[in-house]
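Data first, discussion second: the structure below is written as structure tokens.
A single protein chain has been omitted from the complex, and every remaining protein chain is retained in its original position.
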Amino acid sequence: MSARGGRADPACAVELDGLGMRFGTHEALHDITARIRAGQVTGLMGPDAAGKTTLLRLMAGLMLPTSGAVRLLGTDAMRLAQTSPNSIGYMPQRFGLYEDLSVRANLELHARLRGVEGEERESLFARLLGFTGLAPFTARLAGRLSGGMKQKLGIACALLGSPRVLLLDEPGVGVDPLSRRELWEMVMSLCREGMTIIWSTAYLDEAARCPEVLMLNEGRLLYAGAPGKMLERVRGRVFALRPPREARRAGLARWMGMPGVEDVVAQGSRIRLVLAADAPEELGRRVCEEGGEAVPPRLEDAYMSALGGMLKTPSPYGRRTAGEGGAAVATGAGDATAERIVAEGLTKRFGAFVAADTVSFRVRAGEIFGLLGPNGAGKSTTFRMLCGLSRPTAGQCRVDGVDLLRAGSLARARLGYMAQKFSLYPDISVARNVGVFADLYGLDRREQRERLPRLAEALGLAPFWHSRTDSLPLGQKQRLALLCATLHEPPVLFLDEPTSGVDARTRRDFWKHILALTAAGTAVLVTTHFMEEAEYCDRLACINGGRIISMGTPDDLKAACARESGQDDPTLEDAFIACILRQRREEGRA
Amino acid sequence: MTGTINWRRFAAIVRKELFVLMSNRVSRVMLIVPPLMQIVVFGWAATLEVRNVDVAVLRHDAGRLSTEVLHRLRGSPTFRHILFVDSEAALRQTVEEERALLALVFPQDFSRRAAAGEAAVVQVILDGRRSNAAQIAAYYLQTLLQDVGAQTPRGQAAATSVTPQLQVAGRCWFNPNLEFQWFFLPNLIGMLSFMLGLVVTGLSVAREREVGTFDQLLVSPATPTEIALAKLMPGCLVGLAHGTIFLLITVFGFGVPFTGSVCLLYAAIFVFALASGGVGLMVSSLSATQQQAFLGAFSVGVPCILLSGAVTPVINMPPFLQHASQFNPVAHFTVLVQGVFLKDISLAAAAVSLGKIACIALVCVSVAVWMFRRRV
Partner (left out) sequence: MNRFWWRQLGALVRKEAQQIVRDPSSYLVAGVLPLLFLFLFGYGITLDPGILRLAILNESGGTSSQQLAAAFAHSPWFAVQSVGSMPEAERLMRDSRVQGVLVLRQDFDACRERGAPAQLMLIVDGTEPNIATFIQSYGQGVISRWQSLQTPGSEAVRPAVGVEQRFWFNPTARSERFLVPGAITVIMTLIGTLLTSLVFAREWERGTMEAMFATPISRLQLLLGKLIPYFVMGMFSMALCALAAVWLFDVPFRGSTGALLLLSSVFMCCALGQGLLISTAFRTQLVAAEAGLFSGFLPALLLSGFVFDINSMPPVLQWLTHLLPASYFNTCLRTLFLAGDIWAIYGKALFFMGLLAAVLLGLTYRNLRKRLDI
């Protein structure tokens, strides 16, 4: 609790006093007391359903708290929203844009509603459009903008009243790293002008950049203060291992199962470990024996530790092939030569527009292949062609040796698909959803009776088995979608931005299952915006403008970036951005 | 595509459709409210028969015969109130303000002429704004006046003097008392199951597409043909269930005779439900959002129903609409269902209609499957 300052503290923009919010029997927020400093970005982080959105809505004066008080700039939030609405800017989760109106019309609407008129408006428009880089697109419909541009437009609309406090609800979801980086720079320059910004996020790298953060979990405040201080809690408990390339997967699986380990995550060829504070001494020794070196902690490590580490339940996948990790790798290596996904010269044209241009790659059994690219680069088009949702204009695609174009049904029986948006039937129970897909994929009754309960139990879905699917929390939905996609143990799994908007802990759990599947020989194709996720991939392809602009292991990409820019130890995000910028430069030259 | 249908997958989708249909509050309401509403409104209320007619009377004649006419009016079940007015102006106002559907003007010499054995004439003014009801009411009035006329000296003279040259025997086949409900309730089965089939099937695809579950189905081994056929089934089952309920209500509740074969009726309902589902599927395969599908279903459904002959006969329509009705499944079904209920239609005639409905179903489903594939 950084500043328990007096009420008249001018440096304090938002005061939360014993704030509580209850919806029926569900307690969304419980006794939150905190101060948010003026003139800086404050990160609001926490897992799904932690109460981030509720807290922001309370600050925007859109709800009346059940107990306690929210004060913005010394005034009650709801009063302030009525008396001086222009001092609060609020961007809701899906940006709140009218997608069927143009960029200019959206801006004009908000300007008029906030009483910004005449020359003042024109100069503000000019400034905001220049600032957001939207100037060339004013006539375009908001719905036709890419995710990153929608984001910026959303912020521009929220900025029209020249607010003193800007509330942003998950602005980074579904936005590529390049746009996210631009967004951050925008926000920083706003801060320099003295604006207070509250930025809710599930991405911890975003939160880590904030001078102060609030961390929520299940409606309670876990931490408030500088992220640096939070790091202190895990300092000395974070290690990096550098196992041989082929043993990396097995290593991940092994460490995940070990008691006393709070977090295990892949970082290219390295494995990052966080040990529990009460971990036995010998564990530390063992880490050192295996070549582990202590590394400086990141916010993510601290976050995972604060939530009590990753979920320990073992993954039900992959066990039928092998009792333990080592054997599974052997199986995977056994048919590593089998090419499970083959894309050859895939091309998709929409009229004159080429969405994908002769995309070719092969994915082997047991391999995780990632497709990276900014919004609208042709990633989704390629992905949809590969799983049979879109017919290529030219080229071939084979799944597990079966031509998707000739024997669609047969090929589709061999793939599992998890859509970006949760897409199972919301009105029916979990059990029925699973049953439908089990039947569709031809599992017979006996198999269903034996396997489904076991899988449900292992994935933690058993308590929800008979409840309506749309009543599930986001993390459970994710697992259910995975369950439905993998019921038939497909040799090929397609994941479309599988963990966007999900917090770090749920994501860890998700990847635990994916790794178990690949250990059993499943080939995985994944599209992602999220570099954390890309780190799990064996190989990556960067797509931009419909073409593959570079392909290789995460370490290859990083190395290429380091060579070019001379950056020391670049992150994958740096490498990705360097890739895109290099292509843009080349195109500019051509 | 292998072309053959995998029945297990088909059954899985059908089961899922039924679960979704039954678990969704909206669709449950949709299955219950409109049928109830329609049966209440049609079975019991809306009728082209005319009752409760208010009559304005301007009586320049206070004689015996006009009293007799008024007496009979009061006794008739068709007429409700008699409003006496005392001037042309008041009469005009009464009719204009729709306080009376028709007005009677008895001329001064009405009773006198009748008593003298001359022809007496009463003036009847009808409200043309409700010309249909007025016409029917006037027909009742005429019958009533004829009866009255038969008792006048002239009437009695006519009865004896004029040798009856023609004796017209009127018969009504199939519906001897010309009950409106006998006509309308069987038709209702078609109207209702068409609208339901259209909406249940049509919106389910649009909804799945918006929620994203349609992609999930398309990446499963199920083929577009399987998906399309399975999507038709809930509509058929709902259609059969509603058909049964309606059959029971119309026959036992309203006493409409059922002369044909029950098997034929069920075959007809089944094929027709396939056709209406097919139309729904086609509409929704052409629309991108739920709103579009809804408006599409509405713009196709309402004309199909109104032009089917279920409300007014097809042969009264202009020729081009009569030709167009060949493409309207509801029109064929109306012919069938009326035939089965009231006329004991011949198997050959029924087969022709059934065949036409089946053709429409086939074409619509093919278009829908083709659209699904094309979108892929």
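We call the chains A and B, going by the order they appear; numbering starts again at 1 in every chain.
Here is the rule we go by: a residue touches a chain if its C-beta (ideal position, glycine included) is under 8 Å from a C-beta of that chain, and two chains touch if they have at least 3 such contacts.
Note that the structure is predicted; figures quoted are calculated from it, not measured.
For the options B:Trp182, B:Phe272 or B:Phe333, the residue in contact with the chain missing from this view is B:Trp182. Of the options B:Trp7, B:Trp44 or B:Phe327, the residue whose C-beta touches the omitted chain is B:Trp44. When the missing chain is restored to the complex, the residue among A:Arg112, A:Arg245, A:Arg449 or A:Arg563 that touches it is A:Arg112.
Shown as candidates are B:Val14, B:Ala120, B:Ile189 or B:Ala275; the residue that touches the absent chain is B:Ala120. By the touch criterion stated above, the residues of subunit A touching the omitted chain are 21, 23, 57, 60, 62-64, 81, 85-86, 88-101, 105, 108-115, 117, 157-158, 161. With the whole complex as reference, residues 25-26, 29-30, 33-34, 37, 41, 44-54, 65, 69, 80, 93, 95-98, 101, 114, 119-136, 138-139, 141-142, 145-146, 148-150, 152, 154-155, 158, 161-180, 182-183, 203, 207, 290-292, 294-295, 298-299, 302-303, 306-307, 311-313, 315-318, 321, 335, 338-339, 342-346, 349 of subunit B touch the missing chain.
Basically, only the chains that are shown with their structure count from here on.
The mean-CA centres of subunit A and subunit B are about 57 angstrom from one another, to the nearest whole unit.
The part of subunit B that touches subunit A in the complex is made up of residues 1-2, 6, 8-9, 11-13, 15-16, 19-20, 23-24, 211-213, 215-223, 376. Those residues of subunit A whose C-beta lies close enough to touch subunit B in the complex are 387-391, 407-410, 412-413, 415, 417, 419, 421-429, 432, 435-437, 439-442, 468, 484, 494.
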